[in-house]
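What follows is a set of notes on a single structure, which appears directly below.
Removed from the display is one protein chain of the complex; every other protein chain stays in position.
Coming up: subunit A.
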Amino acid sequence: MIDKSSASLKDVLSQIKDGSTIMIGGFGTAGQPAELIDGLIELGIKDLVIVNNNAGNGDYGLAKLLKAGAVRKIICSFPRQSDSYIFDELYRAGKIELELVPQGNLACRIQAAGMGLGPIYTPTGFGTLLAEGKPTLNYEGKDFVLENPIKADFALIKAYKGDRWGNLVYRKSARNFGPIMAMAADVTIAQVAEVVELGELDPEHIITPGIFVQHVVSVAAKQPEQSA
């Protein structure tokens, strides 16, 4: 019997090694798998490359992971926010490497990896600082930049409900990067508010098919502390 659900967050996370590349879902704090991140911090895993839209908010979740000194490099689209003071300080001190990627290119580079594609041509960023040194192509009169796929060892995402086969549904704008990150990592770990019985999720409404998910961890439903 296949049962991807696990009661122990620590058991599931303990397979993550120092130096791993980890995609972390979320847009700001919406969809951020805070309990999984807290678990990473507790295990003391270091030297990580993190892929996220942002670079942490306040002292919560991803920001806390940065503060713990666990992150060597972050690949993101929007690090600077009103409450990104932990990242700001690390960046100004030269203690964290930043790869800045336009948000849509971040999404399609993750998708390219998930779909098994090689580098992809995207119109976004052509002629800008973020395309410097990258090959370009004019196709049907339009200019494109060649961008590499972004693949990860692990994806940590937050879904709403999951079953023991790894099928997932999400909640509102917390969905954001979850479905595409689940496809682009060797091992996807989803934290959910509830593990439900097989069959309880309507097959017509499943957003992430279980083939993309290796572990489902139930965490006590907790609302994130909202920051502006």
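Points worth noting:
Note that in this section a contact is a pair of C-beta atoms (placed from the backbone, for glycine too) under 8 Å apart; a residue touches a chain by one contact, two chains touch by 3 or more; residues count from 1.
By definition in this document, contacts and distances are computed from a predicted model.
Among the names given as "Monovalent cation/H+ antiporter subunit A", "Branched-chain amino acid ABC transporter permease", "ATP-binding cassette domain-containing protein" or "3-oxoacid CoA-transferase subunit B", UniProt records the absent chain under the name "3-oxoacid CoA-transferase subunit B". Checked against the hidden chain, the listed residues A:G19, A:G44, A:G104 or A:P135 yield one contact partner: A:G104. When the full complex is taken into account, the listed residue touching the unshown chain is A:G31, out of A:G31, A:G56 or A:G162. Residue in contact with the omitted chain (choice from A:S5, A:S77 or A:N167): A:S77. Mapped onto subunit A, the interface with the missing chain covers residues 27-31, 53, 77-81, 87-88, 91-92, 98, 100-108, 110-111, 122-130, 143, 170-180, 207, 223-224, 226-228.
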